[in-house]
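Just below is one structure, and these are the notes that go with it.
Only one protein chain is missing from this complex, and each of the others stays in its spot.
The letters A, B and C name the chains in turn, as written, and every chain counts its residues from 1.
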Amino acid sequence: MTKAARTKPRLEDKLAGLRMAVFDFDGVFTDNRVLVLQDGREGVLCSRADGLGLEKLRRLGLKLLVLSTEPNPVVGARCRKLKLPCVQGCRTKAETLKKVAAKNRIPLSDVLYMGNDINDLECLDIVGLPVCVADAHARVRARSSYQTQAPGGYGAVREICDKIVEARTAMTRKRTP
Amino acid sequence: MTKAARTKPRLEDKLAGLRMAVFDFDGVFTDNRVLVLQDGREGVLCSRADGLGLEKLRRLGLKLLVLSTEPNPVVGARCRKLKLPCVQGCRTKAETLKKVAAKNRIPLSDVLYMGNDINDLECLDIVGLPVCVADAHARVRARSSYQTQAPGGYGAVREICDKIVEARTAMTRKRTP
Amino acid sequence: MTKAARTKPRLEDKLAGLRMAVFDFDGVFTDNRVLVLQDGREGVLCSRADGLGLEKLRRLGLKLLVLSTEPNPVVGARCRKLKLPCVQGCRTKAETLKKVAAKNRIPLSDVLYMGNDINDLECLDIVGLPVCVADAHARVRARSSYQTQAPGGYGAVREICDKIVEARTAMTRKRTP
Partner (left out) sequence: MTKAARTKPRLEDKLAGLRMAVFDFDGVFTDNRVLVLQDGREGVLCSRADGLGLEKLRRLGLKLLVLSTEPNPVVGARCRKLKLPCVQGCRTKAETLKKVAAKNRIPLSDVLYMGNDINDLECLDIVGLPVCVADAHARVRARSSYQTQAPGGYGAVREICDKIVEARTAMTRKRTP
């Protein structure tokens, strides 16, 4: 193995070694659109596919978290259904991410962050595996190590979950020949 | 006719001989998305085209059934409108499918199952005609004998209904020259 | 002018001579999808573009009508907003169309009908100008004289309104040189 290969871990190794996965909400769990009703109440369109993926990560023991600047209770409603801890109306996402990781004694190098817009840049810059959706803002795509094939709200979360499970399974097989 | 053609019935024969059609709900009747409102209530987007197709199957005497793991009452609401019997919040879909078929004295070889995600694999594996939507999970597509051209929620159910009716009509014509 | 051109009027002449325009609702004013909420209430997605087109037809003096087999009150809600007379839960669309035309002393040859599914075939067959949306059922497309470029719910109604206005304007110019 060359020195470069030793020091710069491959995507698969990064995925297999993850201990925590943090997600932005709008544009990641949704297609970044919001249904506005005439009384001001809001709704969002999410993918049923995401649930099965998150369930698998939970069984692998990964710490999960949703961080959203959006104050509308719709974020919390979806997270409750998916049994995801969630900090919403969060103005300092990167600070919150660091605190939760430290409290759980997880180094930021073992954290995945998945976002779609420029208010995710700070979080993407501090984690070991910055990920974005297919239809993320150009500046976000430029700063992510991995981009899902699915756009936000159409199974992007499920796709990254499946990738983590595959990488973990492949690693386990290698270790137990 | 060769021996192979005799033992492995063609798709048209399978379709014409069906006595029961079982459907997953999310991703089949819907585009696998869920509208989440801020109070946690849910909604789904279905196709008006499906109703006319299911009505035709009913007239042909096929037993119809919807099996869903999703606990939200939105599944039941749609099934009531379509006059479809439905078991929802169903954790053991394959077991339920077997019981209903047995109770109706229908062999599993005369049953169609239509799904879209990995929690449909067990059902797809035990029926005579496993079918999936155009945008099904890769593992589901690999295990299905037929894949609709329409994605879930955009007339996929109607498409398979039309195919069954066509196959039955063609068979009837052949028998009554 | 050849005899054929005299006896078979061109599309533009048909459009310019229309006195009544009749529309199916689902799949024409909508993308044929229905939002189903968990309490069974329904919603549909329509195009804001349609209103401006219908307003123009009204000013030209055309009789307008919506015929729908769907019993849900959502059809009436949209028609009230567009100020369109509407018969819903209508099982005998062709009979109703004939009665309304006769009552208004409009020959069926001067009527346009716009539909998308097989329960529109009877109406399409009796009017002078049968029209369908881009994403209509194959059997409906085969029986229509004109097919809009827009699919249902994405401005298909507006598109046909614009075409009628253009044809009428062109005809008026020809007559008043």
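Simple rule for what comes next: a residue touches a chain if its C-beta (ideal position, glycine included) is under 8 Å from a C-beta of that chain, and two chains touch if they have at least 3 such contacts.
Only a predicted model underlies this, so the values are computations on that prediction, with no experimental measurement involved.
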item	value
Omitted chain - touching chains that are shown	A, C
Given C:Leu54, C:Val74, C:Leu129 or C:Val157, the one touching the chain that is not displayed	C:Val74
Residues belonging to chain A that touch the chain removed from view	26-27, 30, 32-40, 43, 70, 117-119, 137
Touch list for chain C against the chain that is not drawn	35, 41-49, 52, 72-74, 77-78, 80-81, 153-155
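Here is the rule we go by: only the chains that are shown with their structure count from here on.
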item	value
Chain-level touch network, classified as line, ring, star, complete or other	line
Chain copies touching (chain A, chain B) - same or different residues, decided at half shared	different
Per-chain Cα centre nearest the global Cα centre, belonging to chain	B
Centre-of-Cα separation between chain B and chain A, whole angstrom	33
For chain A paired with chain C, centre-to-centre distance based on mean C-alpha positions, whole Å	47
Residue list for chain A, restricted to those that touch at least two other chains	none
